[in-house]
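All protein chains but one are shown in place.
The letters A and B name the chains in turn, as written, and every chain counts its residues from 1.
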Amino acid sequence: MDTVILHKENLNEFLKSLGDIRLVAPVAENGKTRFEVVEDVDKAVIVLDDYTASPKKVMFPQTETLFSFKNSGAGFDTAAGTHPPVTVVFGIRPCDAKAFTVLDPLFSQDKEDPYYKEKRESTILVGNACTEPTNRCFCPSVGGSPGSTEGLDVLLTDIGDEYHVEIVTDKGKELLKGSETVLLDAPKDKRKAKEEVVGRSLAKIRRQVDLKMMHEILPGVFEHDMWKEMAEKCIGCGICTYNCPTCHCFDIQDEGSTATGRRIRVWDACMYPEFTLHASGENPRPDRSARLRNRMMHKFTYYPTNMGHIGCVGCGRCIELCPVNIDLIEILTRVREVINE
Amino acid sequence: MDATKPLRNIAREILSRDDVACLIGYEKGSYGFRVAPCVLKDPDQADRLVFSPLCVHNLTNYLTLENIGPLAQKDGDADKIAIVVKACDSRALAVLMAEKGIDREKVVVIGVCSSGVVDLKKLEKRFPNAVENTEVVRRNGAFSVMYQGETVEVPAEELLSAKCMRCKNRLPVVYDELVGEPDEAPGDEFADVRESEARSVEEKFEKWHSELEKCIRCYACRNICPLCYCSDCALDRLNPQLIRRSVNYQENLLFHMTRAFHLAGRCIDCGECERVCPQDIPLMELNRKLAKDVKELYDYEPGVDPEAKALFATFRPEDPDEGIM
Partner (left out) sequence: MKFEPTIVAFLCNWCTYAGADLAGTSRFQYPANVRIVRVMCSSRINPAFIVNAFLEGADGVLVSGCHPGECHYINGNFMARRRFVLLKRFLEHLGIHPDRFKMSWVSASEAGKWTEVVKDITDAVKILGPNKIKREQVWMQQSL
């Protein structure tokens, strides 16, 4: 792959050189960092050192119009949901980019999801390697790395006064065609600089979990009491699910009236008690231990078995944000203990 | 004063009783400064318990949560639940008892006098990325924070949770056992509410518009609240539907307004909703505005009397007619 150099002071110029394209980047807004559309590069406060924002909503919005309808008197007229413009997501972390790779097989099974597919194809991902992993990160345990290019079209790594820029895919190459003035040839020593930066980042990641054969081990503890113990503190909210870059469950609802309205897809969470509640009143996952067990098994057994990827990218948001310290590293470590007993 | 040892002794005794099924307390968390709620069943588990300024959770939430609550827990004749509470947490017990949400006879309350808990976000910002070998202890006017092999003294007011800096009472309002002695509480003048009341209507609108746009409707605030325990919550019912499932400012406004109003005269200012919010929305401002108005208009304060009648179930003929034509 091609490697070039971008001087830090040229960052804004670089972003503007991407052309007439919708730019989404992590911006500071009211005390939080969020991925939002950037209208004016010079006015926006783009934040590259706060890794909390999740760009999942770019491909999979929390509320998405599937179609709108209007009662014409002789039936219903429908209009399809809006089509997103070509978009570049800038400042996405390697774990979050990998998450889209993990989600791709799900949304392209025998009946492809046109909403996801359209966004996925018209979005270019320009990543930012992690120089400051936090205490929640554990991407190496799931085969990731703070400098991984998996799922990215372009990857920037901060190597001091410059960004080391790797052009990973043809899509990335196409995107950077207009940026020739700010993208300079990379001398040999700069190419090596990225490896050093990534090495330092890896050393900062202090939490890990042994996932060897986990997808086979988990079914073995399905009936064990450990789930009851682990789930006793769970409050059944949606924090882990909504902040997880690979969680994808959704609900479909209609809004409006019989005269006019729309059908929407909205995020849902398997941790909610009503998630599997049947109309009959029967609930196959009636308690929190069943739901927590399902969440773990979905990420580490069912998804790998059905889709070929571990359903976790090691971002650690669920661990950091859980109000009651439910920690998947602790849970999976306990699973292994139980099996070894 | 370190409450951990006396707490463990009391817990060991209580867990040996025939009529107690389990004990809900705090234990060391999985990493960094985290502390986690725990449910203990046997006396020899008592040494797992801790008590420190990191014990931020309001454990009374679990009394009305499925599978643990006194109504659900049964272990032969053992059907009582023991619970560790700070003064603020105990106020939730008082409201639950007054509402008949829990049966006083079914709960064994271990009250602990705390001088305040830390604001975890402030702590983790000041001492970031801690993984192991951490501790926070209160020594008079400061916190001793053990971090990366060193112990740092930090003035208490720099790390204390905002709610502790306006604490009304450090003695639990209901308890069967008591650990420690209460120190003087600073008292609450609703200074923060008065400040926000002084802003113009337009400023208030802008503020809450930008805050409520951030909400992702994870329902953590509702689920962590000990006083939100309706089995069929009005906020996510589909039949009849009040709040749409789409997530945007208008629906979020309806959600938070309705929830805050359902807590009017019931919210005891434990601040858990604000602590757990992943979007850092200052939810307590809503509840405290209502609490201040409830006190001013109706001289009512929830959580002090376990036999009080509910705010909206009572009235006085001379209640104010403020703004009524």
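The rule we apply is simple: a residue touches a chain if its C-beta (ideal position, glycine included) is under 8 Å from a C-beta of that chain, and two chains touch if they have at least 3 such contacts.
From a predicted model like this one, the values you see are computed outputs, not experimental measurements.
Participant: Considering the complete complex, identify which of B:C228, B:A264 or B:M284 is in touch with the unshown chain.
Facilitator: B:A264
Participant: Of B:L178, B:L254 or B:V304, which residue touches the hidden chain?
Facilitator: B:L254
Participant: With the full complex in mind, choose from B:A78, B:M165, B:L178 or B:L311 the residue touching the hidden chain.
Facilitator: Of these options, the touching residue for the absent chain is B:L311.
Participant: For subunit B, which residues reach the chain that was dropped from this view?
Facilitator: So the residues of subunit B touching the missing chain come out as 196-197, 201-209, 234, 242, 244, 248-251, 253-254, 257-258, 260-261, 264, 286, 289-290, 293-294, 297-298, 311-313, 315, 317, 319-325.
Assume only the chains that are shown with their structure count from here on.
Participant: Need the CA-centroid distance for the pair subunit A / subunit B, whole Å please.
Facilitator: Their C-alpha centroids are separated by 32 Å.
Participant: Enumerate the contact residues on subunit A facing subunit B in the complex.
Facilitator: 29-32, 34, 62-63, 134-135, 204, 206-207, 229, 232-233, 235-239, 241-243, 251, 253, 255, 264, 266-267, 269, 272-274, 287-289, 319, 321, 323-325, 327, 329-330
Participant: Provide the residue numbers of subunit B that touch subunit A in the complex, in ascending order.
Facilitator: Those residues of subunit B that touch subunit A are 29-32, 34-39, 57, 61-62, 65-68, 128-131, 210-211, 214, 216-220, 222-224, 236, 244-248, 272, 275-276, 278-280.
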